[in-house]
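Missing here: one protein chain of the complex. Every other protein chain is in place.
What follows is chain A.
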Amino acid sequence: MYSVGIDVGSVAAKAVIFDGKNIIAKKITPTGWSPKESGQQLFEEIIEVNDIKRQEIKSIVGTGYGRISLPFLDQKVTEITCHGKGAYFLDASIRTVIDIGGQDSKVISLDSKGNVIDFLMNDKCAAGTGKFLQVMAHALEIEVGELSTIAQGVEAQTISSMCTVFAESEIISLMAEGASKESIAAGLLQSVCSKAYTLASKVGVKEKVFFSGGVSKNPLLKDLLSKKLHTEVISSEFSQYLGAIGAAVIGYKK
């Protein structure tokens, strides 16, 4: 028997299949304009590619902001609980999860059983999220993924605006003043790092720290966070799938 976890975020939809022991498949697609359609399609594709029949699935659990719109779920669980369970499954010694996604950033504190003891989320604004980096990369005329490559080893330019709109104009004027793209990119990552740091400090950071969400694909940011938090921050190939993994684990236990 299997369980399927689906995490429909603002930018990407992720799905995993769990057999009670291992994550045997994972798949990611852009969410696009319809969380409902992308979630549905993702589910159908992942079970088809892995040759799994509907009767073999004991439970489908959804998470992420798009979970509300998926009609075929057996259960809906918030991304916070799912991230906790997902982290515990990957490594039971994780006590803090820093998750930076498309429009949310959150810090979750776990006990030794993977239960959430505390969490904080960013408020209404997009400062410090994937969206922030995306808009800024656009202003720099580069791809989001390039931010960390070009910023490597460069002295950071200070970006003082936290607000996405103001930061964008700040960047444009910095460029006009002759600041290099590289130093601006480094400054942007610094700014995301310090936002995550503030959130994390409020919750209280305990080892081990795991970095998840789309933004965790950025290796430089991971290093910056490690330095700022004075502890090693880890991530893995499953970082983006943490919510989906947690959902699948919850679904299997049901």
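Convention: a contact is a pair of C-beta atoms (placed from the backbone, for glycine too) under 8 Å apart; a residue touches a chain by one contact, two chains touch by 3 or more; residues count from 1.
FYI, contacts and distances are computed from a predicted model.
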**OP:** Between "Double-cubane-cluster-containing anaerobic reductase", "Nucleotide excision repair protein", "Cytochrome (Ubi)quinol oxidase subunit III" or "NADH-quinone oxidoreductase subunit K", choose the name on the UniProt record of the chain that's been left out.
**Re:** "Double-cubane-cluster-containing anaerobic reductase"
Subject >> Residue among A:Phe89, A:Phe119 or A:Phe210 that touches the chain left out of view >> reply: A:Phe119
**OP:** Pick out which of A:Ile28, A:Ile47, A:Ile60 or A:Val77 touches the chain that's been left out of the picture.
**Re:** A:Val77
Original post:
So which of A:Tyr2, A:Tyr65 or A:Phe211 would be touching the chain we can't see?
Top reply: A:Tyr65
Subject >> Touching residues (missing chain, whole complex) on chain A >> reply: 65, 77-81, 104, 115-117, 119, 121, 123-124
